[in-house]
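Note that one protein chain of the assembly has been removed; the remaining protein chains are unaltered in position.
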Amino acid sequence: MWRSRSRSGSRRPLQLAVVAAVLGLVAAGCGSSSSGGSGTGSGSSSKSAMTIADVAPFTGTDGALGPTYLVSCDAATQAINAAGGVEGHNFNCKAVDTRGDPADAVPAVHQMYASGAPSLIIGCTSDEAASVVPLFAANHTVSFCMTGQSEFDHVKFPYFYRLVPPDLSESYAMVAIAQKLGYKRIALAFGNDIGSQTFVGPAIAAVKKAGMKLVANETLDLSANTFRTEADAVVSAKPDVILTEALGPTEASFLSEIKQLNGGKVPPIIGTSATISPAWYKSVAAAVGAGTLASNYSADNLITETSGPAFQAFSTAMDAEKGKVGQTGDFSTYLTAPGAVHLYDGINLAALSMLAAHSTSTSAWMPWILKIGDGVPGATVVHSFAQGAAALKAGKQIRYVGPGGPTNFDAYHDSAGLFQVDKYSTNGAVNVAGNISDSQLRALGL
Amino acid sequence: MLIVGSVFVASIGFGVVSAAVLALAAVGFTLQFAVTNVLNLAYGAVMIVSAYAAYELNIHGVNIWIATLGAIAAGALLSVFLNNVVYTPFQRRGSSPIALVIVSLGMTLILEFGTQALAGANNVSYNMSQGATVSAGSIQLTVVQLVIVGLSLVVMVLVHALIRYSKLGKAMRATAANRNLARNCGIRTGRVVMLTWLISGALCGLAGATFAMNSGTFGATSTDVFLVLILAAVFLGGPGQPYGAMLGALIIGVTTEVSASFIVSDYKDVIAFVILLAMLAVRPTGLLGTPMEAGRT
Partner (left out) sequence: MVYYITNLLVYAGVDAIACLGLSAQFGVGGVTNFGFIIFQAAGAYVAGVLSLPSSSADGGFQHYVLGLNLPFPLPWIGAAIVGGLLAIPFASIVGRRLRGDFAAVGLLVTAVMFNLLVNNYVPLFNGAAGLSLVPSPLQSHFNPQGAEYQWGYAAVAILLTLATYWFVQRITNAPFGRSLRAMRDNDLVADSLGKNVRSLRTSSLIIGGAIAGLSGAVLVGFINLWDPQAWGYAETVVLFAAVIIGGLGNNRGAILGAVLVPVAFEEATRYIPPVNGNPNLVPALQWVVIGLLILLFLWFRPQGILPERRRRLSTRPLPDEATAAAATDGGWSLPGPNGPGPSAGSDHPGLIEPLAPALPSEGAPAGDVILEGRDLVRTFQGVVAVDGVSMAFQRGRLTGIIGPNGAGKSTVLAMLAGTLPATSGQVLLAGEDVTSLPAYRRARKGLVRTFQLASEFKRLTVLENLVVAIPGQRGETFRGAMLGRRYWGTQERELVERAESMLERFGLLALADRYAGDLSGGQRRLVEIMRALMAGPDVLLLDEPMAGVHPRLAHQIGTQLVRLCQEGTTVIMVEHELSIMDEFGDSVFVLADGRVLAEGTMAALRAQEEVVEAYLVG
C-alpha cells in the first residue's frame, strides 16, 4: 500500500520526470544539422551531397514498400554519380519511415526537414500521401509519388508529380484486359484498405459500359484470416475471370482457397499493378504454386520497356544493387515493378532538369521536368542519365524516355501513359504479354 | 451479394471448420478463467507464438503434424509461465480484475511484438499440402480441414472425459466453484491450477497450430481479431463453462461463415462482435451459465 511520504520526497519523482521530459523533447528536436529555417528546398552549393528522401512505410502492414523504393533510388543515384553527378554534387538516398499512418507520417516528414531538407522526394504511397504532400508543397520540394488515389487526379498540388496511373484508370485498364481476352463474366475481389477500395467503383462502372456481366463482388476484410465463404461465392458464380487486389496475407489465403474450391484449378485472374512486386509474388506463389501463377495470372501495368537502351541502362543500374536487397524472390521482378521503374525515371528526370537549369535550386529546375519529360519539338531522345548529360553538354535539347516509357504530363502533373499486360514466369520473372490501346481505354470512359 | 443455396450450404461446412479451431481455443480459454478468474487476453498471443514454434520446426524439415506437438508443448509451457510468473503474483497482492486485464494486454504486446522482432514482419506459411478436396453435395472441404475437425472432436471428447470422470476433473470443478472451500477439503488447489493451465495451454498451442494451418498464411498479429471470436464463443456459452465454450464455438463459427454468404462479406466478423456485446449486456453468465445477478461472481 502506498504510504505517506514527506513533502520533499514526493517532489523528487516530479523533478526527475520533468527533466526526463525536457530531455526527451530536446533530443527529439535536435536535428543533426544546424541548417534550420523553414526549409526552402534543396541544399546550397556548399553541400557536397544531395539527398533524395524515400518517404514511405518501412514498417507496418505495407512495410515492404519503403525498402523496394529505396532499391531503385540506390540504383538511380549510383548511375548518376558514376556519370559525374550534377553540378559537382553527388546524390545519396535516405529512408523516412511513415509507419503507414498519416498521423505518424507528419512528424516523420518534419523531422526529415529538421535534419536537412532533401532535394527530391520519392515514394509517398496512399497510406500517407494526403497528409504529407501539402508539407512538400509548403517546403517547395519536388515529389514523385506512388499513390493512385483519385484525390490527386483533379486537385492541384504544385510540387507533386506522378508517373504511376491513378487507380481510376487502372481499374479501367483491368476491365479492358478482360475485354480483350474475351471474358464476359467478371468477378471482383478487393481488400478493404485504402489502396484497394478505390478500384471497385470504377471497375463496376467499366464492366457495365463494356457490356460484360458482374457475377460476384466480394470485399475481403484484411483483418480476417480465412475467406472460404467469399471464395466459394466467387467460384459458384462461375466467372470467366477474377479481378483482384488485396495485399498482405489476404491475397495468398484467398487465392489458395479459390484453388481448393475450384477443384485444384485457379480461374484466370487479373491483378493490379501493385501485384507486380517481389514481396507479393513470394507470398502468393508459396500459397498457390508458381506454376499456377504462371499460367493463370495476368496483371495490368504501365507500359515498361523490356529491351532497348533505356532498359539496358536500367537493368545495369539495378543489377548493381542485387546483393543489397533481402530475400524477396526473383530480383528480376524489380525490373518491371512500378515502384522501381517509375521512381528511377523520376529521379533521372529531376537530375537532368537540374543539369539543364544549371542550378540545384528548385524554382530554377522544376519547370524543366515538364520540358524534358514531355519533350519539345526537335529534342533528342535520351534513355539514361549519362546519355542525357552528354547531350546537354553538347548543347542539345533533350527528351528523357526511360524504362517507364514516354511521359505525358497533364495539368495535374499526372502522367498516365499506356498500359501493358504482364505475366509471371515460373521463376518469378515478369514478361509482357500484350498491350492495351488508347482507344480501348477511351471506349470505357477514361 | 445474394447467393443461392450451394454457397450457403458450403459456408456451413466452412463454419464447422472454423468452429473446430474456435472450440479448441475457447475451451482452453474458459478453463483458465474457471480456475483463476482471470480473462487471459494474452491467449491469442500464446496461440500465435505456438504457431511460430511449429513453423520453426517445420521449415527445418519436420512434418507439420509432428511439429504440431511442438506447438502444443510451447503453448502449455508458456501458459504455465504466464500464470505462475505474471498473473498469480498480481493476484496475490490484491490487484483488481481490471488491473489483470491491463496486465494481460501488456503481455500480449510483449509476446506478439517480441515474436515479430525475432521472426520478422513477413507473413509465413507452413510447408504442407492441404490435401485433396472432398465433396459431399455442396460442402467442399480439404483433407486437412477434415483432419482438423476430427482432431477437435476427439479433443472435445477427451476434455469431457477429463472433466466428468477423472479425479483431476473433479478437483478442477471444485477449485473453480470455490477455491477456499476446495482447499479446505484437502484438494491441492495450487497443483490443480497449474495442471489446468498446462492442459489449457496445450489446447491453446493446438489451436494456434490448427489456426495457422487453416489460414494458409499467418503473421505475428494474425490472432488479434480471432481473440474477439474466442471471447464471443466463451461469453455466449458462459465464462468458465467448458461445454458452453464448445456450444459457443459452434454457433460463432457457423454464423460468421454463413453470414458471409448472405450479408456483405466484409462484415462477417462483426456478427461475432455483436453477439459478444449482446451477451455482455443481457446475460453475462452465458447461455449455459446459471442466472446469477450480474456482477456477483
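Letters A and B mark the chains as written, and numbering starts fresh at 1 in each.
Heads up, the rule we're going with is that a contact is a pair of C-beta atoms (placed from the backbone, for glycine too) under 8 Å apart; a residue touches a chain by one contact, two chains touch by 3 or more.
Keep in mind the model is a prediction, meaning the values are calculated, not measured.
Trainee: Can you work out which residue in B:Val62, B:Leu77 or B:Ala121 touches the chain that's missing from view?
Mentor: Touches the omitted chain: B:Ala121.
Trainee: Quick one: say which of A:Asp153, A:Asp240, A:Asp319 or A:Asp374 touches the chain that got left out.
Mentor: Answer from the full complex: A:Asp153 touches the omitted chain.
Trainee: Give the residue, chosen from B:Ala34, B:Leu141, B:Ala176 or B:Leu231, that touches the chain omitted from the document.
Mentor: B:Leu231
Trainee: Using the document's definition of touch, tell me which of A:Ser131, A:Gln312 or A:Thr380 contacts the absent chain.
Mentor: A:Ser131
Trainee: Hey, which of A:Pro102, A:Pro268, A:Pro309 or A:Pro406 is the one touching the hidden chain?
Mentor: With A:Pro102, A:Pro268, A:Pro309 or A:Pro406 as choices, the missing chain is touched by A:Pro102.
Trainee: Residues on chain B that touch the omitted chain in the whole complex?
Mentor: 39, 41, 86, 89-90, 95-103, 105-110, 112-114, 116-117, 120-121, 220, 224-225, 228, 231, 235, 239, 264, 266-267, 269-270, 273-274, 276-277, 280-281, 284, 290-297
Trainee: In the full complex, which bits of chain A touch the chain not displayed? Write them out.
Mentor: Against the missing chain, chain A presents residues 1-4, 10, 13-14, 16-18, 20-21, 24-25, 27-29, 31, 36-39, 58-60, 63, 66-67, 95, 97, 99-104, 106-108, 110-111, 113-114, 126-127, 130-131, 134-135, 137-138, 149-151, 153-155, 192-194, 197-198, 219, 221, 223, 326.
By definition in this document, only the chains that are shown with their structure count from here on.
Trainee: Quick one: in the complex, what on chain B touches chain A?
Mentor: Chain B reaches chain A through residues 1, 3-4, 6-7, 10-11, 14, 17-18, 121-123, 125, 130, 132-133, 140, 142, 211, 214-219, 222, 224-226, 257-258, 260-261, 264-269.
Trainee: List the residues on chain A that touch chain B in their complex, please.
Mentor: Against chain B, the touching part of chain A is residues 59-60, 63-64, 192, 216-221, 223-230, 232-233, 236-237, 248-249, 252-253, 256-257, 260-261, 263-264, 279, 283, 286-287.
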